[in-house]
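Here the complex is missing one protein chain, while the rest keep their positions.
And then chain A:
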Amino acid sequence: MTARGPKANYKLGRTVAPYLYLSPSLLVVGLLMLLPMGMVITYSFQESAVLRPDTSFAGFKHYAAVFGDEVFWASLWHTLYFTIASVVAHMTIGLAFALMLNSNRISPMLRSVLRVLYILPWLFTQVIIAVIWRLLLDPNGVVNSILIDLGIIGSKVEWFSSVETALHAVTFANIWAGYPLFMVSLLAGLQGIPKDLYEAADIDGATGPQKLFFITIPQLMPIIVSISLLDFIWTMQVFPLIWLTTGGGPIYATEVLSTYTYKLAFSQYNLAQASASAVTILLISVGLTLFYIRHQKAR
């Protein structure tokens, strides 16, 4: 693509060039994203797929099997509980930490040290988060020991292996791991709120809570909504954290859509039915993504 000077040549270059620059990316997106998406949809309508494939058309058989499976519905419910509780808590904790750090009552030194420390949970990958919380929440672990000393529980709780507590325990671990995204984004947002809004409120004699609810939160709303949507979409996809703490158990108590699908595919080797489940997850995700993109464009 060496330009030889003439204007016509330059213009042609301007028309063709962008596609050339984009071609490697389009190749990756086409071959490794669009093609696999087509494949998984195809698999879901085959008698069986991948291992010993039988490509005869199976209609909606696998979808009927998925929707007729009560474990699927339990997984959907657990996914929703896990996701909604996580997003709400991430937002609340993230906002609380951001407001505290943004306060002019603390020294700049303390603020920068705490900011670094508060972000720490974000640095750890889900596998390590799983390991950390298995250590903390082990029946003989430090959390039980502290709670017994404080008299909050009477005897050791098997957080991850009893049906009553397992889902709450994995959700708690995820809450711990995920709030910094909100905190960082909201801190940036707080610094962008025009100071004169607060000055005007002071002149009108507004109280602290009034300023919070009538200035700060409305000003942060666009960030809160867009991060909540992204967090919702990402949290729904959770896999390693659950796989490594409870594996979906005990007795499906923490089964979520991704672990349900994974087990269908790679424990039962029912890849066609797993594809039907995977396409269902895809449709949910596409719906949320369209909503997210519409929201981003509206901004």
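Everything below uses one rule, namely that contacts are C-beta pairs under 8 Å (C-beta built on N, C-alpha and C of every residue); 3 or more make two chains touch, one makes a residue touch a chain; residues count from 1.
One rule holds for everything that comes next: contacts and distances are computed from a predicted model.
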- Identity of the absent chain, which is to be given by its UniProt protein name, from "Carbohydrate ABC transporter permease", "Phenylacetate-CoA oxygenase subunit PaaC", "P3 N-terminal domain-containing protein" or "Glycerol-3-phosphate-transporting ATPase": "Carbohydrate ABC transporter permease"
- Which residue among A:Ala64, A:Val88, A:Val127 or A:Ile251 touches the omitted chain? A:Val127
- Considering the complete complex, of A:Ala65, A:Leu147, A:Ala206 or A:Ile233, the missing chain is touched by A:Ile233
- Note on the structure: Per the touch rule stated above, chain A touches the missing chain via residues 1-3, 5, 10, 13-15, 17-22, 24-26, 28-29, 32-33, 35-37, 39-40, 43, 49-51, 96-97, 100, 103, 105-106, 110, 114, 116-128, 131-136, 138, 140-142, 145-146, 149, 176, 181, 184-185, 188, 223, 226-227, 230, 233-234, 236-237, 239-240, 243-244, 257-258, 261-262, 265-266, 271, 274-275, 278-279, 281-282, 285-286, 288-289, 292-293, 296
